[in-house]
Every structure is written in C-alpha cells, then in structure tokens.
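Below is one structure. I have some questions about it.
Removed: one protein chain of the complex. Kept in place: all other protein chains.
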Amino acid sequence: MGVEKSTIEIAPGVRQVPGAPVVVTTIDKVINWARAGSLWPLTFGLACCAIEMMATGASHYDLDRYGIIFRATPRQADLLIVAGTVTKKMAPIVRRVYDQMPEPKYVIAMGSCACSGGIFKTYAVAQGVDQFLPVDLYLPGCPPRPEALIYALLQLQEKIKKETKRWGYWR
Amino acid sequence: MEDLWSNLFWFLAGTVILLIVSLLHVAYLTYAERKIIARMQQRLGPNRVGPRGLLQPIADMLKLLTKEDIIPAQVDKPVFYIAPFISLVCAGTGIALVPLWENFVISNINVGLLFILALSSLSAYGVILSGWASNSRYAFLGGLRASAQVISYEIAMSLALLSVVLMAGSLNLGDIVRAQINSPFKVYLIPQLIGFFVFIISAVAECNRTPFDLPEAETELVAGYFVEYSGMRFALFYLAEYFGMLVMSALAVTCFLGGWAGPFEVPYVPFFWFVVKVYALLFFYIWIRATLPRYRYDQLMDLGWKVLIPLGLINLFLTALIKLIF
Amino acid sequence: MALYEELKTKFPEVVKEGFQEVDGEVVVCNREGFLDLIAWLKQEKGFIHLIDLCGVDYLGYKPKTFEERFEVVYHVFNLDERKLLRLKVRVPEEDPWQYSITSLWKEANWFERECFDMFGIVFKGHPDLRRVLMPEDWKGYPLRKDYPLFSEEEDWEPYKVLVEKYKRRG
Partner (left out) sequence: MSLVLEVNKKQKGKDSWEEPFYLNMGPQHPSTHGVLRLFLELEGETIVNCDPIIGYLHRGIEKLAENLNYNQTIVLSDRLDYISSAANNVAFALAFEKLFKLEVPRRAKLIRTIVSEMARICSHLLWLATHALDIGAMTVFLYCFRDREWLLNIYERICGARLTHTYVRVGGVRRDFEPEVIEELYRFVEEFPKRITDYETLIDTNRIWLKRTKNIAVVSAEEAFNLGLTGPCLRGSGVSYDVRKFRPYDAYSEVEFEVPVGQNGDTYDRYKVRMIELRQSNWIIKQCLDKLSETEGELVLAENSPDLLMPEKVREVSAQPHPKLGVMFKPKEKEIVPVGEAFASIESPKGELSVYVVSDGSSRPWRLRIRTPSFVHISAIPHMTKGHMIADLVAIIGTLDIVLGDSDR
C-alpha cells in the first residue's frame, strides 16, 4: 500500500515513482500487454470469410501493424478465427484444432455462419460455432468487412487487457 | 595470479556483453525483418506496440514465455526437451569466435574456422532430433529435409572457406582478417568472388532461409520440424534461426569482407565497419526472402551437388594454383 | 431433332423418346444398352465433353408423366458442331442403379459418387463408390425429396457427441 501512496498513476494500472525512471506495475499488466500486442491467429480459412481475413492481413489493411502475424500450426497460435461456415463434418476438426492450441487461447467467430449458421439452416451445417467451442467474440456480417475484423481484434485486445492472473496455472 | 583474475573478469564481462548485445540483435532482427519486408510489400509493419512498434520483439518474447508449453503424448520426451537447446547453442556459440575488432574476441583459438563449421553442422542435429522426436509426419519430413540439406551444403561451404584458409594460411579468424588487410585488394571478396558466391548461397541454405527454407516450408509442411513445438521451445528455434543468420553474416564478413577494416578509421567506434558489413548482409538475407520463391527439394539437391560443390572445387583448385605460382 | 432420329435408328431398343428444349435436344434412354449409346456418341459423333452428370428426384412432382422416381441426367457437348445434348435415364425407386460411365470419362467418377451420395443411386461398374460430400457414416440421402432440410433430432452421431461433450465439460 505504501507503493500506491508514493507513486502516481500514469496509465490505468501503471504507476510511476515521481521523478524517477521506475515504473511500478503489476505482472498482470505486463503480461496482458504482451499478449495483446502479439496476438498470433491461426491460418485457418473455412469459407468466404477467409478471403476477407486474407485481405485484412494483406497490404491495404495490414494486420502486421498490430503485431498480428498468421501462424500455420495451431501449436504456435493464440487465436482461432473461425472464418466461415462450420459444417457438421468439419466441426470435430475445428474442435481438435482448438484443443491443439496452447493456453491462453481465444476464439473469434467470424461471420454470420460461424455465429449462428447464417442463411444455411440445412442438414449439413452446424448452427453456430458456439455449440462446441467457447467463443470470445462474435463478429457478424456476411462476410464482415476487414475493418470489422480489425475492430474485433482490437476489442479482443481490450478483453485480454482486462484479464487477471492468467499466467500459468493451467499446468 | 592477479593477471589470471583480471583476465577472467574481462573474459566474463566480454561474454556477458556479447551475449546481451547479440541477443538484442537477434530479437531486433525479427523486428527489422518484419519492417523491411513490410516496406517492400507496401505495408507498414509493426507500429502499434510501443513507439513505432519498437517493443514488438519484447512483447512477442514475453508472450511466448508465458504461453503453455505443450508436450504431446507420444513424443520422445528427453529428445523433445533438448532439441531446441542444441539448435540454439550450436547456432549461437559461433559468435564468440568472431573477432569484432582487433582486440575484441572472446575466444581466440587457432582452429576457429573449423570450430564454427563444426558447430554449424551440429546445429542441424537440433533440427533433425526435433523432427524425429515430435512424432509428427510433417516434422519428420522436415527433419529429413534438413539433414539432406545440411550434408549437401556443408561441403560446398567448407570448400569455399578452404580457399580462404589457403589464401590466409591460417585457421584463426583474426589472422585471416589480418592477412586480408595485408593483401593487395584489402578484402578477399575480389580474388575469391566465386568462393564468396558459393559461401553466401550455402549460408542461406544453412540457415534455412528462403529460397532454401524447405525444412520449415510453411505452405508444404505447415511449420516443418517445429510443428509440434509451442511457447518458449518454439521461440528457441526461432532465435536459433536468426542467430544462425547473424553468425553466418559475421563469418562472411570476417572471411571475405575484411572484418573490422574499413576505408577509414571511425574514432571511438572500432567495430563500426564490422557492424555495417554485417547489417548489409542481414539486409541481403531479408531482401531475398521478400523476392524469391522456394526451391523444390530435389532441385535444391541438384543445385548443391551439381553446381555449388563443383564451383567450390574449381575455386579451390584455382586458388591453389595461384598460390603455387606466386 | 436430327440426332434423335439417328439415335432412334441406330439404337431402337435404347432410345425411348426425344424432344427439343430451349438449349438443345433431349433424349430419354433405357438403362439397358445405355453404355453402348453414350460410347458411340463419344467415339463416333464427337461428343467428347461431358459437362454434367446429375440425379433428379421426382417424388411428388405434379406434372410428372412417367412412373420412375429418379432420373440421371447427362449433358454432353460436341465441340465441332457446338451442339449440346441432354440424355436422361429414368431409374425406379425399388432398384436404384445405373451403369457407370467411368470407363469413358474419368471425370464421371466423382459425379457418380456425388449422385450416389445425394440420391442413393448405385452405379454398376464404378471403381470406388463411396460418399463424397457427406461423412462416410451419414444416414440417408440428403437431396431426396423425403429428406428434411433441417431437423434437430436426426443429427450425425459424431457431431451430437461433440456438442454433448461440450455442454458437459465446456
């Protein structure tokens, strides 16, 4: 408590000793900052939305600005963007890919189909990816524009920054 | 006795400094790569994490440190644990032998060149073992590719370096640089043009960089040998790759580009020219990554055995002949 | 109708009826001897491009004039004369099978697999008749008219298991 009295808050949660080059912060803040700053999604396109996901990663929108680079293997990814329709045949595989990812992991359901099945209320399509995956963020649209995806990623970063004590007790 | 202690102190201090500096270089090499490639591709590259994205490598590292470290059920555990360390240590130790400037070399041994060569071929063991231990078919294929690649390119590289040794008459890296400074052209680049060409291509192949990034070809083998690695173990592989680039560039600078020597002396910064040359070579690595497609596995072998090794041999022969005549 | 006349004289047993549609001639054939007919069309008449092969279910089709439930429709195209020909083979519900034309076109392989997958029409002489779009253990043939478009109860077993597992454990 003594620390709080003698320091001033320069950003939410980050405190500095006045006049000294020392920043006092909690370990949560630092780790969440790192996680939000290097959010690596998996290269996993399912359908139409995957094209918009690729467009978001390409020159015009450039996800690399936010430190977001696509990784090809689930073992090295933090974020699963379910981009497109998940059919029943595909659903176990999506779940397996999710299970292969290391903690902490996040899921964005991108597009109407991933959110709720969209226009495809048919025998073959899973009605929403949330039936078998814990979804962090729903992004509707058919397909959502790249700006929408960027907004979703920024919102996810906000969500990550609010997490506490999520550093290592999954083992 | 006092001498010994002070020697030891300077040795340790130098090691720590070099380790920190080179680790920072490696970390920021990833950042530089992302920035430079982004510029070449009409993008911006990282610019949100920290000022101008400068904290990006730190964030990446911190995130990877705190990520879950998955050990898949069927892996060969001891080998799986140790492989990334083999990779990193073998790739990184070479930097200790490179003379940054005349009076700064951590370990000035007489067989320096040989030692670096040995280390760089050992670092392939990390790759092969990780491919084997992962119990994944992609990783296995990646490991196989890596071993074949190392065998074929190590020879070409040694042949290129052998001509340098022949010219300098020493295996000590410092002596090689001194011999270069005393030679008529000041650098071995000009008399050893073929050798330099062979060396730089083999070095790219040695570091598994595009267009020779077959062991980890992302569009073919997903991530190649480190497909099952996550968290910090993956980061070690990542570091090893960039460390390898750094060591290879430093070696090229030492053996072909005249080490610390430059057209004029820069006061107080004796390693200036060394660093500039290394940066130029690193930029070259990044540049070809942005431009070239990837070779196929058998074409890579063809290039190694049918082009580079004969070229290296011819170069060695010519060098020996010139040495004999003059 | 020239082609129909020719086919009628050449294969009187096979050809049932023929008429002109907007986009070309339509010839309705019998199952028996159909292979000879289409092979002749490919080899002698130059219909070398098989555009499409599909099934149609006519269960409850109001303007129906025939008995059989299914129809297998072939579209073949002649590049030299720029002529499109539609061949139809009607398949009864009780023994839904048809001769496979994979020996003539490798392309037909997957078309026939799909037809089997969607309608349950078996193709005799097909080298590898498996489901292609639906999972191997899927029940029912989705494009049949008596298959529901969407039903909660009749789910695919692995998917059901997956959803229930998630509901239990998260």
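Chains: A, B and C, in written order; residue numbering restarts at 1 for each.
Rule of thumb we're sticking to: contacts are C-beta pairs under 8 Å (C-beta built on N, C-alpha and C of every residue); 3 or more make two chains touch, one makes a residue touch a chain.
None of the values given here were measured: they were computed from a predicted structure.
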Requested in this report: Could you list, sorted by label, every displayed chain in contact with the chain left out?
Outcome: A, B, C
Report summary line: By the document's definition of touch, the residue of A:Ile68, A:Met90 or A:Cys115 touching the omitted chain is A:Met90
Report summary line: Residue list for subunit C contacting the dropped chain reads 21-24, 48-52, 54, 56-57, 61-63, 73, 75, 77, 79, 82, 84, 86, 105-107, 109-111, 114, 118, 131-137, 142-143, 147, 149
Report summary line: Residues of subunit A touching the missing chain are 42-48, 50-52, 54-55, 58-60, 72, 74, 84-85, 87, 89-90, 93, 97, 119-125, 142-143, 145
Query - Positions on subunit B contacted by the hidden chain, ascending - result: 37, 40-43, 137-138, 141, 210-211, 213-214, 217-222, 289-299
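As a working rule, only the chains that are shown with their structure count from here on.
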**Report entry** Centroid distance [mean C-alpha coordinates] between subunit C and subunit A, Å
**Finding:** 45
Report summary line: Cα centroid separation, subunit B vs subunit C, in Å, comes to 60
**Report entry** Distance between chain centroids, defined by C-alpha means - subunit A, subunit B (Å)
**Finding:** 34
Query raised in the report: Hey, what residues on subunit C touch two or more of the other chains?
Result: none
Requested in this report: Give every residue of subunit C touching subunit A within the complex, in rising order.
Outcome: 134-135, 142, 147-151, 155-156, 158-159, 162-163, 165-166, 170
**Report entry** In the complex with subunit B, residue positions of subunit A that touch it
**Finding:** 30-31, 33-35, 37-38, 59, 62, 64-67, 69, 71-73, 75-76, 78, 100, 102-104, 167-168, 170-171
Report summary line: In the complex, subunit B touches subunit A at residues 34, 38, 41-50, 53, 55-56, 58-63, 66-70, 218-219, 222-223, 227-231, 234
